[in-house]
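Would you mind keeping the following structure in view while I ask a few things?
Excluded from the complex is one protein chain; the other protein chains are retained at their positions.
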Amino acid sequence: MTVAAARPGQEAAVRELTYAQALNEALREEMARDPRVFVMGEDVAIWGGGGVFGVTKGLVDEFGPERVRDTPISEEGITGMAVGAAVTGMRPVLEIMYVDFTAMAMDAIVNQAAKLRYMFGGRAKVPMVLRAQEGAGRGNAAQHSQSLEAWFCHIPGLKVVTPSTPYDAKGLLKTAIRDDNPVIFLEHKVLYFTKGPVPAGEYTIPFGVADVKREGTDCTVVGIHTMVHKALQAAEELAQEGISVEVIDPRTLVPLDVETLARSVRKTHRLVVTHEAYERCGVGAEIAMAVMREAFDFLDAPVERVCGKNVPIPYAEPLERAALPQKEDLVAAVKRTLGRA
Amino acid sequence: MTTTAPGLSSVSVEQLRWMHRTMWRIRAFDTKALEVYRAGMMRGTSHPYIGMEAVGVGVCAALREDDYITSTHRGHGHCIAKGGDINRMMAELLGKATGTCKGKGGSMHIAEVDRGILGANGIVGGGMGIAAGAALSAKMRGSGQVVVCFFGDGALNQGVLHEVMNMAAIWKLPVVFVCENNGFAMSARVENTVANLDAAARANAYGIPGMEVDGMDVLAVYEAASHAIERARRGEGPSLLICRTYRYFGHHAGDPLNYRAREEVEPWRAKDPIERLEKLLVERGIMSQEEVQRVQDEEKQAVERALEFAQQSPEPPVETLMEDIYA
Partner (left out) sequence: MATPIKMPTLGLTMESGVITRWLKKVGDPVNKDEPLFTVETDKAENEVESPVSGVLLQIVVPEGQEVPVQQVIAYVGQPGEMPAAPGPSVGPRAPGQEAAAPAPIAVGPNGGAAPGTTRELRASPLARRVARELGVDLAQVKGSGPEGRIQEADVRAFAAARQQQAAAVAAAPSLAAPAAPPAPTPVAAEAAAPAPGAAGRVEPLNRIRRVTAERMAQSARSVARVTLFAETDFDEAVRFRKHLKDEFEKRYGVKLSYDAMLVKACASALREFPIMNAQWADNAVRYLPEVHVGVAVAVEAGLLVAVVRDADRKSLVEIARDIDAMAARAREGKLGVAEMAGSTFTITNLGGYGVDAFTPIVNPPEAAILGVGRIAQRPVVVDGRLEARHTCWLSLSFDHRIVDGAPAGDFLSRVAEIIAKPYLLVGT
């Protein structure tokens, strides 16, 4: 992790920030840098100082209510407006409070944002960011706990980002805001309060570059969001048994850095893909296929998937726990690829 | 507030000539488009604006060149009225590389963003969010630009209209919502699908002005639109216009039209907007009958040339398939 350039007079210090704080910094920096960038969404300005998870905290005080705009509850309307603003020279960062609510806004995302540039023969661009948060584990039940990245990965014209650490979150959000395309930026509700090192000073993380979070030689585990962390825990546990696991976080699903994943599998010969989203037709299937094509002759076992079960997320704790992929499932999957029980 | 035949003093001769010529251009273009479709030269379909020219022209006559419009699936008229290039539009209908969208969009997605045409749209109500967003953008940039959001009576029922009218009202966005009520949403009659057609009442729900307009009278449309656009430009917020008009032809080329009697169109043809304007122009001595005829001929010829241009243009090469997905 290198710091590009610190602001003059500032040391290249590294701070422990929460994921939410890191995102907040990214927004603050980009809004200061480019007056066309503005934030809008439900309860982004005032609630609790800014945003239900504090991501937009303090922004309205610094940039004013025009640029940090609370909206009525009108997901389709505000998403359509983000498209209209983007196509006419602004750079909106729209917040949809829960990814589950993007269902209301699907026309604006899928039929308008993703397609205007192409349908207009390249004569328009839609530089907008749609931020939403995913994930379960808090007892928010079925309509507030989903992970829906697969929906957006499926639509040509969108980019899809899923950071798992504060460092990644900040660098990727800055890149998303500077990207001239519609970016679906998916955060995770459980990760907002996790802490990690974030350098002071300017840095961005490019799209399409996966991050090897832990090196290993026996099995490659590719995961996003909370599953990155569960995979790292599983890797620690497996190391006690002499099994060396490589954990890779793709960070962006579209574009996907297939080469890094394939190179890893050519080394380890085994692949486990993992995400919290429902298993069926989740991005794990796409990753497995993409990597298999590049590393078929190096696979010593079938690809394993450790994902959310195909069930609406239940409310009761033991049920919710059982519906979601856990560290133990990863440990078992890695062992299965090695032909061990 | 309803307006009938307005005074002519607020319209210049130049504008009148422009309105006349542009309505002919639209009619010639969409008539040709129907022919082209019937001749099997066009894919997908075409949604003719014939009979409704006064609305698009009357509204766009009151717009600046840098103002924005969002259009509908029945968008040729709006695009032409906003200054769209008929050569490139015809090429787009024929799916050629020289089309407004390089052949990738087709009739329902014609757009010329640099001319402020933020696109025809294949989704009913798809342009509403975009229009409100463009208005927000204009307001934030302080550019003084205004956005006109065209939509049909069918779109009055889309939820997003309520959302954006509300937001436009609370934020005083410079957008004018222009509903072209041509009586039908495909086969569904507006009397059966819209609970309350009263423009003022609907607009009142958001605390904004609303008016019904005779959509067969280009000057009535122009007057009402001018007021609304100026209001928006002054920063006073949105308005709703519901323009009553009629589409002489079907919803799209090939429409069986079994849901209305042939005779129904007669009273509307009697109010034909082009004829009405021509009568007025000739009576007031602004143009002679010959001049009037000449304009018609010229526009028909221009459309012919546009078709030739389109026919001679190449198709987009397959290699361009994956281009322009991302910026």
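Labels for the chains are A and B, by order of writing; each one numbers its residues from 1.
The rule is short, and it goes like this: a contact is a pair of C-beta atoms (placed from the backbone, for glycine too) under 8 Å apart; a residue touches a chain by one contact, two chains touch by 3 or more.
Just so you know, these numbers come straight off a predicted model, no measurement behind them.
*Asks:* Tell me the shown chains the invisible chain touches, ordered by label.
*Replies:* Answer for the hidden chain's contacts among shown chains: A.
*Asks:* Of the residues A:N111, A:N140, A:T204 or A:S244, which one touches the chain left out of the display?
*Replies:* Only one of A:N111, A:N140, A:T204 or A:S244 touches the chain omitted from view, namely A:S244.
*Asks:* Check the options A:E149, A:D218, A:D249 or A:E279 and report the residue that touches the missing chain.
*Replies:* A:D218
*Asks:* Over the whole complex, note the residues of subunit A touching the chain we left out.
*Replies:* On the subunit A side, contact with the omitted chain comes from 217-218, 242, 244, 266-267, 269, 296-301, 336, 339.
Heads up, the rule we're going with is that only the chains that are shown with their structure count from here on.
*Asks:* Would you pull the subunit A residues touching subunit B in the complex into a rising list?
*Replies:* 38, 66-67, 69, 71-72, 74, 76-90, 92, 107-108, 111-112, 116-125, 127, 156-157, 159, 179-181
*Asks:* Report the residues of subunit B in contact with subunit A in the complex, numbered from low to high.
*Replies:* 68, 70, 99-105, 109, 111-114, 118-119, 121-123, 125-126, 128-138, 140-141, 147, 159-160, 163-164, 166-167, 170-171, 323-327
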